[in-house]
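Handing you this structure, nothing more for now.
Shown here: the complex without one of its protein chains, the others still in place.
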Amino acid sequence: MKSPRRSIILAVAGVAAAGMALSGCSAGGSTSNGKTEIVVASVQPGASAESLAAFQTQVKTFQKANPDIIVRGEEYDWTGPTFAAQLAGGTLPDEFGVPFTDSKTLASNGELADLTPYISKLSYYKKFNPNVIDVAKDSKGHVYGIPFSPYAMSISYNRDDFTKAGLDPNKPPTTWDEVESDAKAISAALPGVAGYMQMTSGNTGGWELTSASYTRGGRLETTAGNGKVTVDTDIPAVKDSLAYLAKIRWTDNAAGSNFILDWNGMNAAFGSGKVAMYMSGSDVIGALVQNDAVDPSNYGVTTIPLESDSKAGVLSGGTVAVANAKDNPAQLAAVTKWIDFYYGQPAIDKASAVTQAKALQASKQVVGAPSIPLFDAATADLARSWIAPYATPGLLDNVKPFTSTIGKQPIVPEPSRHTQDLYAALDSVVQAVLTQENPDVDSLLKAVNVKIQALIDADSDQAALK
Amino acid sequence: MTATPIVSPENVVLGQEPGRSVRGAASLRRRMARRDKESGLDRGIVSATEWRTPRVRFPLATVQLILLILLVICGLLPILWLMKSAFTPTQDTLTQPLAIFPHGATLSNITAAFGINIKIQSYFLNTIWVAAGAWVVQIVVATTGGYALSILRPKYGKIVSGLVIATLFLPAIVLLIPLYLTILHPLVIGSSLLNTFWAVWLPSGASAFNVVLVMRFFDSLPREIFEAAETDGAGPFRLFWSIVLPMSKPVIGVVTVFAIINTWKDFLWPNLVLPGGTDPSSIQPLSVRLPAIQGTTEFGPFLASLAIATLIPIIMFLVFQRTFLNGGGFGGAVKG
Partner (left out) sequence: MTTSTEPLASRQGAPRTTPRRRVRGTPLTWVRRGGLANLLFLLPLLGIFGVFSWGPIVESVIISLQHTNFVVTTWSDPIWSNFEFVFRDPTFWLAVRNTGYFALLALIFGYPVPIVLAVIMSEVKRFKGLFSVLAYLPVVVLPVVSVLLWKNVFYDAGATGVFNIILSWFHIPAQPWIQSTATAMPSLVLEATWAAAGGTIIIYLAALTNVPPELYDAAEVDGAGIWQKLWHVTLPQLRGIMLVTFILQIIGTSQVFLEPYLFTQGGPVQSTTTIMLLIFQYAFQSSDGGSNLGVATALSLMLAAFLAVFSAVYFRVTRSWSQN
């Protein structure tokens, strides 16, 4: 899915600038006159010139410190549907980001470079929360990258629209019922504006449906004691989440009129004022400013509402910065240095954090997008305090509804097996409740179960053969 | 383009019989000219006598007027709307799309489209490069191949032309994946052609339509000329360069129109083989870039980019109207 990963990259305390995925054939920068050249993921296609400038400033700083390395940026945009072809076609840069959901599988398949010897030397390697660094390891414990930009699912909203609808932008909804009533109020006050909407396309429909189901205590994949993974989407939490969306669409008429929205499409709709409130990664503001000309002072974000169910939790994911499996050792060493410089140091080193924040601030990029801790809460708070003087004006106040309550929400990782396939299959179900009045949700969900279970079982059959 | 899923013009012309597109174009022009003069030699369904009866003339003229209005609404207005939106602030376009400059016009969309974020001019240039290179490859393959097969005629020529014609009826889709693999791992060159213009240029040369068209044209040339040239001591190269090529202008013109229109319009194949690399603005044509930036570009400048991408071909069309309508009509025909 486009979204999480992308939003991820944009965020971390202050490291906003990097976009995502596209790629081109870089397949191995060459080593010439003793210099090592690497191609790294820079910004999304179409990103603003300022964000590219911020990136270039960072590159210059890096090259000054590492005169034997040449860094070239490449537009990169991770999307579920296209990533496999890029990977297999050898069109990925030397360094790029993959979502938490995919890194383990790719690493185990030998499709990423083993960075164990390089990463294990990093000072903060041991500090990683074991659960977090685990997403970057294969089954044998080798490390393939470092995680960055962890996000929690949240609700982004347009503060102006809240005011215009007579709502208090400093008191965003805290329950799903309030989300609905606020959405109704906004759509009634502002014709043509969707009060609340979720993404539906390019695997994001499944991603957000899964998030909504988590908040109602549901789990789409469960692992039995013997390790067998079972998919079950035909559960009350999923059906309630779908029914909720259908109610906003058909009964409240507060979901707008465009229902095929992928990550970019939704952000663009929010940026152009057609959507007032939507489910997003907590760090999406970086991309909204970079791509969609959103004014940070008009942006609000709050935590996703959790139902009273004891298993209710917030979906969380992130990105792993990894290296191209075709790279030579010199390139791998250089890529690790870059990852450390660009994603690692700003989280633990004051000087790096400040340098990066200044570069972003100078290029009018977002500093201070809300995220969740990579190491531990104390380190994250410290890092946030370093960059606070450079934070985008007003942003720290506007994100308070999120930052003040996220600590109390239980974090739940994304489904682990065939996640993107599951999300892709669920896209259609989400689209069905938004575009048809009474779709047969039960049979649609059962079909998803059959399809994804078959993929998972095929994997374990193969493993058994080996 | 070999990988175009759209019906290529080839079959249209073939279905029409040999060389018809060339001769047909000329005869169309002649006939139109004659008809304009009302010489009476040329005519349509309605005779001059009938046209003079009010019972015929009035309803017919009405139908034609309605048609004209419909054509203006369907053909012209969408394009005019696009041009208007290029000068309209984003919010006005979003809230009142049919109002004409409710809060005044602006140049900022245009400036943004040419600015560093969108760089529409670079992608335009790439589009021209893609088309120009594909044109050269297609012309070289078609003329040399057509010359060898239809004028020099080696013994094995029949087999070769049979193999060429066999590919004529093959839907491009069959080639999509093997061709993509070929581009990733080309035989002789070794390194991937992905993100190079060659990935579009070279496969475009494998157009059976071009070769067949040129062969049929060459077949129709009087052979006495070649024999006379040979008597004067001209070898195959001089014959090709000094006699055949200069005589081939009409067919080269037709191949040119097809080559440029097809390459210009193609999306699937360039989208696959020109993903961008470190500098997309140096490689991607408009048809690949515009969809890629639709979600990350402000609406006003985005529409301005669409307008710019539309205006230039329209100007070219209006200037070279006759060439387009006579030959190129087949290019976009019968797509959906």
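For clarity, chains are labelled A and B in written order, and residue numbers in each chain start from 1.
We take it that a residue touches a chain if its C-beta (ideal position, glycine included) is under 8 Å from a C-beta of that chain, and two chains touch if they have at least 3 such contacts.
Here the structure is a predicted model, which is why all the values come from computation and not from measurement.
Novice: Can you pull out the displayed chains that the omitted chain is in contact with?
Specialist: Counted over the whole complex, the chain not pictured touches A, B.
Novice: Among B:Leu149, B:Ile243 or B:Ala259, exactly one should touch the missing chain; which is it?
Specialist: For the chain that is not drawn, the touching residue is B:Leu149.
Novice: Could you please point out the chain A residues that touch the chain left off the display?
Specialist: Within chain A, the residues touching the omitted chain are 80-85, 88-89, 111, 191-192, 200-203, 256-260, 262, 274, 418, 420-421, 424-425, 427-428, 431-432, 434-436, 439, 447, 455, 458.
Assume only the chains that are shown with their structure count from here on.
Novice: Starting from the mean Cα coordinates of chain A and chain B, work out the distance between those two points in Å.
Specialist: Computed value for the inter-centroid distance: 42 Å.
Novice: Show which residues of chain A lie in contact with chain B when the two form their complex.
Specialist: Where chain A meets chain B, its residues are 22-27, 39, 44-49, 72-75, 86, 89-91, 93, 262-265, 267-268, 271-274, 291-293.
Novice: For the complex, which residues does chain B have touching chain A?
Specialist: Listed in rising order, the residues of chain B that touch chain A are 90-91, 94, 115-118, 180, 184, 192, 194-195, 275-278, 280, 283, 289, 292-299.
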